[in-house]
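Sending over a structure as structure tokens; questions will come in a sec.
Omission of a single protein chain aside, the complex is shown with its protein chains in their original locations.
Right, subunit A next:
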């Protein structure tokens, strides 16, 4: 009898606690932290696309420099760090496995291969709309007090870093003369294949080879023979 009385006494707080716990669990679940627990390997995204009008068996050779292009916002440079040499070697290996032949630097080839390390960085400023102005226009402003930057200014920086592998059609390129407009679309080199490798850990030497292998594995149309 006595125990049932106690349990009755505690029933209501217990129910409230269970409810609060349930709500707590529920509210901590949200879109913003949905991918916080992704492993680096699971975070990797391989995006491939190609020109549907192209028959890739018409190409037999490819030209691939030993360095990669570093694209930093609108600036371009070349780099040949160990990890970059590794990705170039792996791309060459995959293309060779598909039946294409790499030509020496400077020799003409059917395909131009560009490996780019994209390193874009964007900086912006935002204001916190919920920060109160408080005494922003309070007494004393303009009477010899120095201005200060309110704390509700927030700076954000977005870094977008990924690998890009492109195949360019050199075989069917337009023969340029001094009078051709190099910027006209029909006179530009045509990108017929592109792969973007994104995610965490993509600049680690341990993960490079698998990324490239997987990207080519989902691009079955890349082969020198039908």
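The rule we apply is simple: a contact is a pair of C-beta atoms (placed from the backbone, for glycine too) under 8 Å apart; a residue touches a chain by one contact, two chains touch by 3 or more; residues count from 1.
Going forward, contacts and distances are computed from a predicted model.
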item: Identity of the absent chain, which is to be given by its UniProt protein name, from "Phenylacetate-CoA oxygenase subunit PaaJ", "ABC transporter permease", "Outer membrane protein beta-barrel domain-containing protein" or "Na(+)-translocating NADH-quinone reductase subunit D"; value: "Outer membrane protein beta-barrel domain-containing protein"
item: Where the missing chain touches subunit A, by residue; value: 12, 15-16, 19, 22-23, 25-27, 29-31, 34-35, 38, 42-50, 52, 198-200, 214-215, 218-219
